[in-house]
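Notes follow once the structure below has been shown.
Then we have chain A:
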Amino acid sequence: MLSFETFLIAPVIKIVIAVFVLLTAVAYTVWLERKVVGHIQNRWGPTRVGPFGLLQPLADGIKFIFKEDLTPPHVYKPLYIAAPIIAVMCALTSISVIPIGNAIRIFGYEIPLQITDLNIGLLIILGITSVGVYGVALAGWSSNSKYSLLGGLRASAQMVSYEISLGLSLVGVLILSGSFSLQEIVAAQSGSWFHVIPKWNIFQGQIVAFFIYLTAAYAETNRIPFDLPEAETELVAGYHTEYSAMKFAMFFMAEYANMITVACLATLLFLGGWHGPIFGPPILQAVLPVAWFFLKVVGFLFIYIWVRGTLPRFRYDQLMAFGWKFLLPLAIANLVITALVVALKS
Partner candidate 1 sequence: MTENLHLWVIPILPLIGAAINGLLGRRFSRQTVVAIALAASGAAFAMALWVASQFSSASAPYVTYVAPWIRAGNFHVDFSFYLDQLSLVMLLVVTGVGFLIHIYSVGYMWEEGGFYRFFAYLNLFMFFMLTLVLAKNYLLMFIGWEGVGLASYLLIGFWFTKDSAAAAGKKAFITNRIGDFGFLIALFLLIKNYGSLDYTQVFESISKLPSETAGVGLLTSIGLLLMVGAAGKSAQIPLYVWLPDAMEGPTPVSALIHAATMVTAGVYMVARSHVVFDRAPSALTVVAIIGTLTALFAATIGIAQTDIKKVLAYSTISQLGYMFMACGVAAYSAGIFHLMTHAFFKGLLFLAAGSVIHAVGGNQDMRYMGGLKKYIPWTYRTMTAGTFAIAGIPPLAGFFSKDEILWKAFSSPQGSWVYWLIGLITAFLTSFYMFRLWFMTFFGEFKGDHATSHGANDSHGHGHGAPHESPMVMVVPLAILAFLSVFGGWIGGRLEHFLSPVFSGGLAEATEVVGETASKGTEHLFMGISIGVALLGWYIAFLLYRQRPDMPARIATGLGGMYKAVVNKYYIDELYAALFIKPLIDGSTAILWHTVDQGVIDNSVNDAADSARHASDAVRHMQSGNLRSYAGWIAAGAAAVIAYMIWMGVR
Partner candidate 2 sequence: MNLHLALFLIFGAICVAGAINLLVQRHPINSALSLITVMASLAVEYLLLGAEFVAAVQVIIYAGAIMVLFVFVIMLLNAGEEERSGGSRIALLIGVPGMILGSTIVAWVLLEHSATGSVSIGALPGDPKKIGWLLFHDFLLPFEVTSVLILIAIMGAVVLASKPELSSRGEKER
């Protein structure tokens, strides 16, 4: 039976911690990006504020908060205000079902390292991210500006299109683990072959699915090479052209929070979650899984940034053709083959 403490107090504490950690992570992902891209482009990136520019995110935040909040006169105001809220809300909510490690015991309570463990956790994430489209689309429409509208149209079409490939690439993993619960999916990836190769899904034949997921995730989060909705050279800044100050910052946060969610999901589904070599004293053993998890997420984010620094942008028709004519059939083929192999094995 749920006690009051476990039902209310622990989740509240966890929510607060999670939001804090997430926002910090967002801020430092931005820092990481600027640093890495800077180095890729043979620059230094932020260096002035704090050591290695580590306090730069804080400075940015303060700047956004104190800037004047301009609302252009021609916008459709209710939605203009609602759009960034929707975007950031969806981005922050989806983290709630993501586990970052096994349950730990504090003060005699069994506390899972996750806000809530639903047995349809994966579906919840997919649902919330699919609703996240509205933030972008409504921002583009309510701004009442042609650049915003085009950006919004592009974003919604692109996100709806790539969501299919994304979802299909996950089905292979679901077949292997037999559950929607992220805890169980990670549990299904424990162990290793010959003590060398871990039984991560990416090594269980889902490597194609992983790359499909990677590609679709870039499109879902509007990142290079699929950042058509905010393509500076064509659309000024796309759907958030008319936004400034904190509303713009909310879009910014939503984008990076989404990146982190996607990275977490990739870690959980393909890279074995928090599984990794466990050694050392008990206290280290308790911390190591979480550390492995963060390491993998950071690695995934690094790939994100690396790709941004490397690849050029697609043309819009190329983007659509790639999604529908290449990625979708590939995802279906992967699904069919996985299903066949599993069926033949059993």
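A word on the picks: all candidates are chains of the complex that A comes from, given by their letters.
Definition applied: contacts are C-beta pairs under 8 Å (C-beta built on N, C-alpha and C of every residue); 3 or more make two chains touch, one makes a residue touch a chain; residues count from 1.
Values in this document were obtained by computation on a predicted structure and should not be read as measured data.
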Chain A: touching candidate in this complex (1 or 2): 2
Contacting residues of chain A [partner candidate 2, same complex]: 79, 118-120, 123-124, 126-128, 130-131, 133-134, 137-138, 140-141, 149, 152-153, 156-157, 159-160, 163, 178, 180
